[in-house]
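Other chains of the complex are left out, but the ones given are in their true place.
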């Protein structure tokens, strides 16, 4: 376990307000957050249709997780399974699941599920390789 | 009209400060905002050379609207006509008009005008299809 998680505590999240790390959540009552999760500054999470973020997930700065897309007219929950990671400046759209230990590279737009253990990136995000088991 | 607009009120904008939705405007006195407009968290609007945003426009999180580009040396007003939409993580550069009901997809960099009713995306943004009339 990384050194910085030894004193990890669940973040204090107030509906629609910046946390002390300057990320924010709307519909915070529908966000289920695992342990030892890192979320970067200026990340926006809209959990209207439910978001589950597993243990040891990492989310970079400037990400957006949308469970409702009022422009494209889509709704659906988002799941980031244990150990999955989302690089800086990436977006996850409604209905998407990021599989266990999958890594989504920086500046990605994730429209479809990313299987467990894969590495994906791009806009739209595509799988570029299976991740080697650590 | 979407349910969430039934109680829509013009946002309270203070020069250079975060609104209650955590987006911000510089030169707010030169921003003309229509009715039933949605603007997402962490969006930055620089209205130095004038910005007009029409009725029913939607702007995602993490967008930037620049009427002055101090790196490239460009200046010019920005117009988003009625019903036009800008996806999350998109940038509009000086002098650009987004036509009526046009949709700019997520993660786009808009350097040139987008005609009414079209769908465009990319960096730089290009028209990918005419939008079907709803």
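Just so it is clear, A and B label the chains in written order, and each chain counts residues from 1 on its own.
Note that in this section a residue touches a chain if its C-beta (ideal position, glycine included) is under 8 Å from a C-beta of that chain, and two chains touch if they have at least 3 such contacts.
Because the structure is predicted, anything quoted here is derived from the model rather than measured.
Enter the number of copies in the whole complex; the displayed portion holds 2.
When the whole complex is considered, it contains 3 copies.
Here is the rule we go by: only the chains that are shown with their structure count from here on.
Let me have the rounded angstrom distance from the C-alpha centre of chain A over to the C-alpha centre of chain B, please.
25
Under the touch definition given earlier, write down the residues of chain B that touch chain A in their complex.
My answer: residues 2, 20-22, 38, 40-42, 58, 60-62, 85, 87-89, 103, 106-107.
Please name which positions on chain A make contact with chain B in the complex.
Of all residues in chain A, those touching chain B are 16, 18, 24, 42, 44, 62, 64, 66, 70-71, 89, 91, 93, 107, 109, 123.
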